[in-house]
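Every protein chain of the complex appears in place save one, which is left out.
Up next, subunit A:
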Amino acid sequence: MPSRDLLVAVDIGGTFTDVTLQDAATGQAWTAKTPSTPRDPSEGFITGVTQALTEAGRRPAEVARVLHGTTVATNMILEGRTAPTALLTTRGFRHVLEIGRADLPRRDNLWAWVKPKRPVPPGLVFEAGGRIAADGSELEALDEADIRAAARAARQAGVAAMAVCFLHAFANPAHERRALAILAEEVPELARTASVDVLPVVREYERSMAAVLNAAVMPAISGYIARLEARLDEAGVVAPLLLMKSNGGVAGAAAIRRAPAQTALSGPAAGVVGARAVCAAAGVADLITVDIGGTSADICLIAKGEIGLTQHGRVGPWPLPLPMVDMVTIGAGGGSIALLSENGSMTVGPQSAGADPGPACYGRGGTAATVTDAHLVLGHLPARLLGGRMALNASLARQAVQRVADGLGLPVDDAARGILAIADNNMVGAIRVVSVERGHDPRDFTLVPFGGAGPLHGCALADLLGINRVLVPPSPGVLCAEGLLAADLKAEFSRTVAQALEGAVTARLDGAFTALEAEAAAWFAQEAVAAEDRSTRRVALMRYEEQGHELPITWPIDGDLTALGLEFAAAHRGLYGFDLPSVAVEIVTLRVEAAGALPTPAASLPRGGDAAGAVTGHQTIRLPTGPIEAPIIDRALLGPGARFAGPAIVTQLDATTLVAPGWQARMDASGALLLTR
């Protein structure tokens, strides 16, 4: 029996599939990069895994677990490529998806906005008789003939999946359960989802959409997972496959097959989990992460090491009320394009040059000036990226930015700085909104920029926000892998109770929690989590009577409702600046958050020397005050405690860090680069 100490993390990007192999005992890591295979991503997946194992000289049988973050579901939804799906709804409500929340977005022009096509056309929505009341009582028995007829009609129409969402199923799932059982008899070949199995919470449009999206991605995700498992099997890897969920935890393949929508917002979640792990190693618990990629930036605030969850997530135009890492995404990235309007004003993003053709400096035919081109013009980037494998064309970047400069009547350097200033400003606005929504002052936080383009912006964003500390993770460009390796198994179990705090009976709520904990226990068993690795937490989602948003409050150990009320008032004050002592408080939802701890791999520590020995060259940075020579520092050559002052350019395989003038850099023993001023 070989020792099984190897962890494998696989991140499939648009161009490359990155595999990180880590020895959990020693922390030693190997990476492999292989072209992605969009037609069947499992091909690139297994090629990468095999390559990494060969590189490390280890055997497949030594792998303890395989961790994977997938955007298959997300991309299908965003691109409208989900499977043909039918929806079964309560009689009288067949247009639940078409009507939605009537939510013509606040920032859209009323006269220009066009309603997006729903993932299920109205012709494939079927009604069934039967009615549950808001309190869970049955008003009218389920009309089973309706369900059988709908199943046959759906099959006739050639759908591949069917979702069920009945009114008030969160209060009583009996009708949905029965409908699902009938569908299993009538159309066993179809993928099936009941809304209560995705998330039993109030608001029928959002819950219907969650059920529909879940069903609609199920056939593809099931097939995808089956192919991954088969390939791992063939390759001799017998370890469990765990997939990243939107909540920042991982779950076993079986659980994901049943609720694949849980992966739909997972793309940016892994990076956030990775950032938290990297910061924890450096002793930083309060952080704001900015993950800047080619087209967008994801921003997340982590207070006291705790990643907040929200149920207000969206995928494209659709609400998806599943617990997801609470973050905002804006259209600002390295590929964001600077555009001039007819009357001479300039915007940056959300249009992006993407990966293809990419920024002008990539030399792949792009001519529009992008954020990356602006960096290159100003000397923030070295002439070659990816460890020298990719050359940047400075003159193409300059030509592109020059066109913007001509339009603005500015010198080219000023135009480049303008492009960056506008992009930075958009990100700062989003960071502030995240902060106010969570009730914090960003100045109390450490800024953690990552993603390929993040560390170029860290100092500038911190300057704008009044933040004095920036932490650049060891591998900012591949933090998703860190996140996968650091993630725990996580799941939430919720029930809407809609109950006034006053007059609430502890025993009843306790009973509801116990039931949710029983669900959690079943999940632990299914995921084979050892008793000592299990933990659960009770949370009450509370609000003042008649408010629309709930705050998550940790349930007091003794179930003391007075203490719970005080805790809620304090949280409300902290978040919004006031509380309302004379107003009744409601408990809307009970939630049990379950986590199965997975062993954290040891970190691999920096092994270089002092900063002087890491300087590989010099380059001119063009500051507003004039050009200045800055050292280029190879991060791999920096050892613990190495210090240097900005301006400096720090290069590494996966990202470039710009240390601005006025900032001091220090290599932390954990491998993080700490910038302070």
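Quick notes on this structure:
As a convention for this text, a residue touches a chain if its C-beta (ideal position, glycine included) is under 8 Å from a C-beta of that chain, and two chains touch if they have at least 3 such contacts; residues count from 1.
Here is the rule we use: contacts and distances are computed from a predicted model.
One subunit of the complex is not drawn; among "Methylhydantoinase", "tRNA threonylcarbamoyladenosine biosynthesis protein TsaE", "ABC transporter permease" or "Assimilatory nitrite reductase (NAD(P)H) small subunit", its UniProt record names it "Methylhydantoinase".
If you put the hidden chain back, the residue from A:Y362, A:Y544 or A:F644 that touches it is A:Y544. Residue in contact with the omitted chain (choice from A:G57, A:P105, A:G158 or A:G503): A:P105. Taking the complete complex into account, A:G92 is the one of A:P38, A:G92 or A:P627 that touches the chain left out. Of the candidate positions A:A280, A:L408 or A:A669, contact with the hidden chain is made by A:L408.
From the options A:G223, A:P382 or A:G429, the residue with contact to the chain not on display is A:G429. The chain not shown here touches subunit A at positions 92-96, 98-115, 121-123, 133-134, 139, 167-168, 170, 202-206, 341-348, 408, 410, 414-415, 417-418, 421-422, 425-426, 428-430, 432-433, 436-437, 498, 544-549, 572, 575-578, 580, 582-583.
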